[in-house]
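All protein chains but one are shown at their positions in the complex.
Order of writing sets the labels: A, B and C. Residues in every chain begin at 1.
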């Protein structure tokens, strides 16, 4: 909104990252979401993750669809280019953007309406193509921006504010992403920064399609009895199986974490994440088992959070297509145009 | 095609069903598909199933999208109303049709391009809504009608006729349907009539969303080395787990099948199907296990066929919405229009 | 300073923050004036967000019944500190301001050409209430109370409105009335009440009702016999679908079973929504969907199918400001071309264009008859201004002897009687063919519906001559339809003139006012309000009878003018566009000024060089 002017107070002692930037340098415009909206916590998580990863903000592209959730890219990373596209179609726009310049970091933000209803097809296809990106769904089970209708992730049996009951089967986007071949799939909760930030960091560093389904209660339309996406319900039923912490290659902070049931997974850029498994049988590399696990817990009314699946051998779309290393948008005439002589030969071959 | 005139030879001794109709009465126009196309075998299966189920053809509505597969409704059930809609959108058209008249039987025919690419969103949502129908995908891994491009069900690593390799993850529509809450999910092979016809019958009788993924090789564009949807590949890798036979309530033909590892599941109309499990641990009512089973076999390069999931407690969309028993399209003015007097009251309340 | 003075003729605007509970208090205010028999037209100006941003409620009070937006503000209730400076700046000289004086008005906002009423709302609430929710909510009621005193609104009427509003929650009545009294008492005590602007009981409302266009359209769907609705939420159309659901829950329950005589689905997107409508329409159910611009774009492919395969279907396009997501909570009339010619290939669609809730009801009900009769999509075009704002409108009418026109249906009896059935056979020469409902007859009457070409018996064909014949028949069907659609409304001026104006939809109220203003300035114009496309022959006649015509519309590209020129083969120069497209409703003032730029008041010559 043109009315909101961002206060930019000066704090000389703010901590700086390797680029000499403070956390504030990763912020965006002041949010216009409802006070207390889960989405704002996720924006804070993204800011924190990018700050900690020492990413130059202008080398990040942030894309979204339409919805309260999709508005959030305005509220983080003010120095990044952003694209608030049309409802449900962020995945295709992000795919094209990624093809044009493989050197930027891509963060896609979407809502459950945006991704599980109108955008389900694009959601599925970007996962199976293995586009190198972090795809975040800020999942509140409702259409926030259009005032609280059910979305397709609303649980069967939940009741809307108006008391309408939902009979349709609920879509589990994380399970779907696993099935569709995404190579990094996690779920978290907007209020659980300790779990969220490391997952975000790991997802951003992951080379391939990384998906995080973040439960993000809508304070205005869904924090009521009967809703299974409300803060209260989630706090009660949250079955955290895996705690994840991302450790950048340069400064391994293993000491901060207990030894014991710890699993290290090396990522493509040489960095790796350490998984603390709460469930002894859980193996993030096994898609079939992960699916079963999610499904079984879901049937028990439990929401599995944590890193659900990681394919350590993932490739990304550029690798599959074997595009050149130089970003396509930087290629020049000489590299692109076959020229007069070749054209003469082509003409000849057409006679 | 206007050129094809259907030969209607007269066979006085053709067997008749309970309605006094012969199999021919369930046929449609002569097919214009390629000689040997798997889709034609599926049409034959549908004809056989409807004949055996003694269904009055004019009480069946057959709907489809666009593609070779979607053309087939012209080639079966000539006395049924048919609707060849637009590409990928049969599910919504069928949903609307079903809402308008709950008394007809709905058969939706689609292709893998139609359902797994452009139509994936509609496919998913019709499943989760539990529309009472039989949804058939004639799955050949290619776009037949547009001359052989890969579809989204083409297996990763397969090569097209032009030698292009497919890197994208393959979509397993049956697994997806299970995850999305379809209450009857099966897979079969167009060349395996013995398995197909009983599955079709069971699906048609099922009250709720029934889905059958039928592998149906495209003889023209996909029966070549490198394709994992070709006849040869499928014959080799086919791991039939469940044999299904549908037994109508009135004349149970259990004698034709061996006793032993048999599982009976009662359907909503009182009829039931008998499952012969080849895999001892397989339980069609367990979604999580079915998903894992499919996934594990897929990782072994095996295709699981048979009845994969059946929810014996399924409801259908009309039940969920609690629409009246009389089809909506038969309601009259008196039942629909609140009338003058009520309007006067409404006007009053607006003052 | 000269204070503004007027009885039943002013504009008051409430500047609030959305989500702060002001909406119902403001509505209470407007409704009370309506109840006093004074025409009132409130308009909600809200942001595309849910909570915490500026939102305005503008109420025009006008004895003469001019219900269009007027522009300007005579009295501002400034409850939002963020927008306060701009809000205060927008008050007409001599106007009034009511603000929360708990905090002093910043010096730079002060104006000495307006009258200030500081009411310490926060302070009063903090003193009176402990619950923060109550502190917030009653603030709004208190300022309504203060306004009642300032503007001389009958307290009994407000009390009645409160009583109705809390029907079923009676224990809320007393505290609300208490808050109201607090406000009124404060004002009576501290200010000179009433002020120059006052409301006086009148008889200008008569038996009119007060309702928004979306609810009216939804009710029209119920009366019109719609049994199926599918929709995808989108501002400003969502409330139409939601209202249909609410009305159906009341009026469409089978008494014996409590089951529903309708089905309603929230689709996964607009493509699915229209697909469902087409499926239901094909299967003999009256079905509709409601959407706005982006939905129309997404529905284009399906609209082409419905046109070509001839499936009855009703679509509501409650327009908002385009293109793309545009200004989703602002109004416009800019989907005219997108709707009229939606889809690739040679396509056209029937459009109905109501101008107020009364017509929303009428034309919605009629849309289903027309869709069934002409077996084609009917798009009912309204906009945010009509759809989401409450309007004073004629009471709805219905005649119980009215029968639904289900169009040309071939029944089982017809087929048994041996009638020749060709789905696309033009037996009557009007371009309209017979159809059967699926499942009609065991042997005859089934046909295959498709978006590909076929012969009159619905058999697939690639024969170009047969294809072309069918396309010509579709054209003929549209000619037939042009004569059957709701006729335009013509208004002939008492003095003779060969100048005229053409307009439609939500421009109507402003236009009526402007016609009076122009007449006052000596410019007499005949007027025609369009209500449907394709155009009735009356439209062409009307244009032919005038030497110059102004076409007023709320879009940039003069889209209706394009349709008129193209479909009626009009000399473009003859139709002079007046367009407004800032997203707020067009005003009489604007129209009058623009018309005067194009036509000189001496009624002789259109001015040349009038810019588009």
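In the analysis below, contacts are C-beta pairs under 8 Å (C-beta built on N, C-alpha and C of every residue); 3 or more make two chains touch, one makes a residue touch a chain.
Nothing here was measured: the structure is a model prediction, and the numbers come from that model.
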Out of all the chains shown, which come into contact with the hidden one?
A, B, C
Omitted-chain contact residue, chosen from A:67, A:121, A:148 or A:181:
A:121
Among the options B:80, B:170, B:220 or B:323, which residue touches the chain absent from this view?
B:220
Of C:382, C:562 or C:587, the one touching the omitted chain in the full complex:
C:562
If I consider the whole complex, including the chain that's not displayed, which of C:137, C:298, C:352 or C:515 touches that chain?
C:298
Chain B positions in touch with the non-displayed chain are 1, 3-4, 32-35, 66, 68, 71, 86-88, 117-118, 120, 143-147, 149-150, 152, 220
Which residue numbers on chain C touch the omitted chain?
47-48, 293-294, 296-298, 300-301, 304-305, 307-309, 321-330, 332, 334-335, 337-338, 341-348, 450-453, 462, 464-465, 467-468, 471-472, 475, 555-557, 559, 562, 565-566, 569-573, 581-584
With the missing chain put back, which residues of chain A would touch it? List them for me.
1-2, 56-59, 61, 63, 73-74, 78-86, 89, 91-101, 103-104, 121-122, 124-125, 129, 318, 321-325, 328-329, 331, 333, 335-340, 342-343, 346-347, 350-351
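As a convention for this text, only the chains that are shown with their structure count from here on.
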When the centre of a chain is set as the mean of its C-alpha atoms, what distance in Å lies between chain B and chain C?
43
For chain A and chain C, what's the span in angstrom between their mean Cα positions?
39
What are the residues of chain B that contact at least two other chains?
121, 124-125, 129, 321
Can you list the chain C residues in contact with two or more other chains?
268-269
